[in-house]
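Missing here: one protein chain of the complex. Every other protein chain is in place.
Our next item is subunit A:
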Amino acid sequence: MSFLEYNVKTMPSGIRKVLYLNWPLILLLTAVAGFGFLMLYSVAGGSGTPWAEAQMKRFVLGLVVMFAIAMIPIWLWRNLSVVAYLGSLVLLLAVEFFGAVGMGAQRWIDLGFMRLQPSELTKITLVMILAAYYDALPLNRTSRPLWVIIPVVLILIPTYLVLRQPDLGTALLLMIGGGAVMFLAGVHWAYFVAVLTSGIAVVTAVFKSRGTDWQLLKDYQFRRIDTFLDPANDPLGAGYHITQAKIALGSGGWTGRGFMQGTQSRLNFLPEKHTDFIFTTLAEEFGFVGAFSLLGLYALIILFCISSALANRDRFASILTLGIATTFFLFFAVNMSMVMGLAPVVGVPLPLVSYGGSAMLVLMAAFGLVQSAHIHRPR
């Protein structure tokens, strides 16, 4: 297909584009954000300040950004991919030099009206550049080694910069997200099998080396890994967070303790209760029903994205939509696993629910791209 095959006549234009938005997806996003407002209101002790109101304003701003991005044709975004990617790399480097230090890591740049976390932005720009790359690459070259190395380098550059901050969680998400895009683009199975196998082999070797003459890591590094993998080893440090989170989650029961009745969060036992651990408050106050509902909403968002991508015959649009869906999935899957004690504690927020400006805006912008792809799909 060429551009000429696009049926420009049937392509919505002007204000009519609003009618062609993926409205169910917007409703789903609003519902998820609504959960966030409720929980932020609750953890502030029944008050709109300091979190819920600010979060609402950001969500509205996010919606505006999403609409704006959605109105712009997807091919324009494809052409801007390289610029966006390079821009986010520059910002990452800027963090390196001018970034403020928060929670022991350099993560954001103060723009005056908001704090920008370039690592959040990178999650999306990386997906964009990879989608654009595979859109441009002839299909028969997809699995050729040289053409596989290029996207790998594209992934590793921002990953390295993020790791230096240091932000292990985001770095892992970038790698997995990038890998997922490569997988979707049709890179040969063998590469993934090889990477996974060698990864497992390295990890096994490191652990097997413990206590032998050829030990690959220092003892204290092993101890750090131990704590990372099993926080219960350190009940007052990292373990305290995860223990309290599990208690809050588990004590919710079927229907929860009721709105604003969660003792764990109200009495401050929960750490980071308005950001990374907000899911525990939800689970404590609304129980399994509430937590499962949120998970259901997330699942629907993923499914709507997948169906939108599959219906789209534009390669860039499809890969981008699926990549964003996967990134979104990784956010909440890692966050939920973390608070449920299934994964080590890495700082990953619950998308659209956790308090935080950068993540919210970047996600809404990403869904703007999804909307743009949806509106401007070839018909």
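In this text, contacts are C-beta pairs under 8 Å (C-beta built on N, C-alpha and C of every residue); 3 or more make two chains touch, one makes a residue touch a chain; residues count from 1.
Basically, contacts and distances are computed from a predicted model.
**Student:** Unshown chain, UniProt name, "Tryptophan synthase beta chain", "Molybdopterin-dependent oxidoreductase", "Penicillin-binding protein 2" or "Sulfur-oxidizing protein SoxX"?
**Tutor:** "Penicillin-binding protein 2"
**Student:** Which residue from A:20, A:67 or A:183 sits in contact with the chain not drawn here?
**Tutor:** Answer from the full complex: A:183 touches the omitted chain.
**Student:** Among A:60, A:150 or A:310, which residue is in touch with the absent chain?
**Tutor:** Considering the complete complex, A:310 is the one touching the chain left out.
**Student:** Touching the absent chain in the whole complex: find that residue among A:11, A:137, A:156 or A:206.
**Tutor:** The single option touching the absent chain is A:137.
**Student:** Just name the one of A:15, A:190 or A:267 that touches the chain not displayed here.
**Tutor:** Reading the full complex, the residue touching the unseen chain is A:267.
**Student:** I need the residue numbers on subunit A that touch the omitted chain, in ascending order.
**Tutor:** 1-3, 6, 75, 135-139, 180, 183-186, 244, 246-254, 263-264, 267-269, 283-284, 287-288, 291-292, 295, 298-299, 302-303, 306, 309-310, 313-316, 318-319, 322, 326, 329, 333, 336-337, 340, 342
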